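Missing here: one protein chain of the complex. Every other protein chain is in place.
Up next, chain A:
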Amino acid sequence: MRVRKRDGSAEPVDVNKIVRAVEHWAGDLDDVDPLRVATKTISGLYDGATTDELDRLSIQTAAEMIGEEPQYSRLAARLLSGYIDKEVRGQGVASFSQAIRLGHAEGLIGDATAEFVAAAARELDDAVDLRGDLRFEYFGLRTVYDRYLLRHPVTRLVVETPQYWLLRVACGLAHDPAEAVELYRLMSSLAYLPSSPTLFNSGTRHSQMSSCYLVDSPRDELGSIYERYAQVAHLSKFAGGIGISWSRVRSRGALIRGTNGQSNGIVPFLRTLDSSVAAVNQGGRRKGAACVYLEPWHPDIEEFLELRDNTGEDARRTHNLNLANWIPDEFMRRVEADDVWSLFDPDELPELPDLWGEEFDALYRAAERDGRYVRQVRARDLYGKMMRTLAQTGNGWMTFKDASNRLCNQTAEPGDVVHLSNLCTEIIEVSSDTETAVCNLGSVNLAAHLAGGDIDWERLRATVGTAVTFLDRVIDINYYPSEQAAASNPRWRPVGLGVMGLQDVFFALRLPFDSPAAKELSTRVAEEIYLTALETSAGLAERFGAHPAYDRTRVARGDLQPDLWGVTVTQTERWAALRERIAAHGVRNSLLIAIAPTATIASIAGCYECIEPQVSNLFKRETLSGEFLQINTALVGELKARGLWTQEIRDAIKRAEGSVQGIGELPAELRELYRTAWELPQRALIDLAAARAPYIDQSQSLNLFMSAPSIGKLSSMYLHAWKSGLKTTYYLRSRPATRIQQATVAVARQAVPVEDAVACSLENPESCEACQ
């Protein structure tokens, strides 16, 4: 077998050469076998392959061995890091400042950042951590390489290494080199990462760095609807996720006075929105994404809930839009009481979207008494349909209008109303016809803040301080794709600091997800982060002044989030001192905390997503970059220590789809610790979220998990979520009814149950077909 070299000559493949190359990177990874990587690589090769193909195949081969030994993930990451380095150096780039110069010359890097770097080239070049890439797992680095590094517009080769990329992001946000280095070091340590739009765009010519936009419903007229399409398209183009309400638009059958015709309702308009969202891709990186919010009194609510079904008339389906219910308490009360629910046309009752709490209840009931509804339904029937939509599509998120308004810092004054949440249900901000709410996000990696069997609280405070400072900075540097967004953000200056890696912390400290100690710790972490964030924001206000709309907030009236919930804080002295500072100078940011899903940045940081439990001890991630095996390294460590990391155990875990509940060799307390999201009581997830909620001034992307959902289980679960006072919930994750036959675990002769047709199985009547 021969390979073709870059100069075109051919030479025989030399296994020893590959072994040496792998050994060079293996270093301290004791459990990897360079010879196996080399021989497997050659076995996948064809005669006449190029050396570049050989390099890439060796990376892929190492990555594919992660299932038997997690250290191969590190090895593959290092091989990839070497490969990227070669790609960058091949373009004559030997330092960070040279990379920036090339990027600027190619029209990628913005002028300000290019000048900033040129002025401090030496200092910044020296700041690059040459061993920084060693912290990446393969999946994280692969994601960075495929999606985040800037590419040459013509050759499509990457023009920056992963460390240059993080330093570039820092330079895009910093005022001086020392600041840039501070933020770079924090990100390079993977202890904190800003959200993807900032990682994509900071320092570039298109510095759109916000993640979320909340667009109020179009007014009930054609011009406004088409203006919203245009606004959504612009916001989407620069990688923002969109939430948009549609509650003000009249329903099917309502009169159109101008033409004396009848409206076709909201579905055809949402179809257009669906196409528009799919058409605009986010800077070429992924398809646009939007979530439509509708209040359940809207007469088109039932058709709305069917928009994501995969059966029925395709002209009434939207395959790209996400759906969320924006639910007033009155609806949930009627569901609980098994009462009727009246549907009103927004044309008839245009005030409803702007009212919440008692004012909403009063108008709603009065209009109901006056018979102004289009029709009435049984509240439970509609609620059941919502549950069905969640079970069958995961969509139709339950978000609560009254809690969201009652507990929002921005709603102290009449007229300031939260009309919807965002694409991921963690942002709660006021919006209006002329103001589109904006939020830029970042997340602390809790897994990187562990020391000596506890959270390193000192380090956590330092991280939060830096994070809030730079989240606040984004507001001024940011490019706003619509005038409504530019109108809102400077007034309220909201940011959303979240967390990731909570599950890593629980594993490290051996706290089962549903244990009281886990709840206690997660609540203390939330308090520490909110408190420190407020302290930082108060400090910014002392230097730069409170945000312009400060007087309209609840904080200005002395009410912080825990006050609105009526809970008692634990760090009383710090809170008292903070209150004095706020009373004197206010805060720079109306909102500070939002727990985003962190899907991609958690991958980069190599930790579990936000506040979520693990979905499985062994699973694959499907992304635009391909498929990646993910394995619970904490569990592998425990198994190795007990001599249980064997092919049999690996197969058993695989057969059980990543569950260890059937591994009898593992002590019961470890089986309890390593339960998956499917095996945990969902009540615990809700209770953990509710316990930390008094320290979350926006909201949380709270996914819930149910393998085999039923309407009964779901209706009980979401009623509990509402009663717990949560502002929002997010996806319902569920699993397919049957799965693909496994191809790589041992098989035996097919088993068929012994038929006993007429016997009655009284023990298990539900599964018995005999007498039904």
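Keep in mind that, in the parts below, a residue touches a chain if its C-beta (ideal position, glycine included) is under 8 Å from a C-beta of that chain, and two chains touch if they have at least 3 such contacts; residues count from 1.
Here is the rule we use: contacts and distances are computed from a predicted model.
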Exercise. Among "Ribonucleoside-diphosphate reductase subunit beta", "NADH-ubiquinone oxidoreductase", "TIGR00153 family protein" or "Phosphate transport system permease protein", find the name that the UniProt record gives to the complex chain excluded from display.
Key: "Ribonucleoside-diphosphate reductase subunit beta"
Self-check item: Touching residue (missing chain; options A:Pro162, A:Gly658 or A:Pro694)
Solution: A:Gly658
Quiz item: Which of A:Val128, A:Val158, A:Leu629 or A:Ala693 touches the chain that is not shown?
Solution: A:Leu629
Exercise. Write down which of A:Gln91, A:Ser189 or A:Gln392 is the residue touching the left-out chain.
Key: A:Gln392
Practice problem: Can you work out which residue in A:Arg380, A:Arg459 or A:Arg491 touches the chain that's missing from view? | Solution: A:Arg380
Quiz item: Given the contact definition stated above, which residue among A:Arg219, A:Arg491 or A:Arg733 touches the chain not shown here?
Solution: A:Arg733
Exercise. May I ask you to list the residues on chain A that touch the chain which is not drawn?
Key: 43-49, 53-54, 56-57, 60-61, 64-65, 67, 146, 241, 286-287, 289, 310-311, 314, 317, 319, 322, 335-336, 380, 383-384, 387-388, 391-394, 423, 599-600, 615-616, 618-627, 629-630, 654, 657-658, 681-683, 706, 708-717, 719-720, 731, 733-745, 747-753, 755, 757-758, 769-770
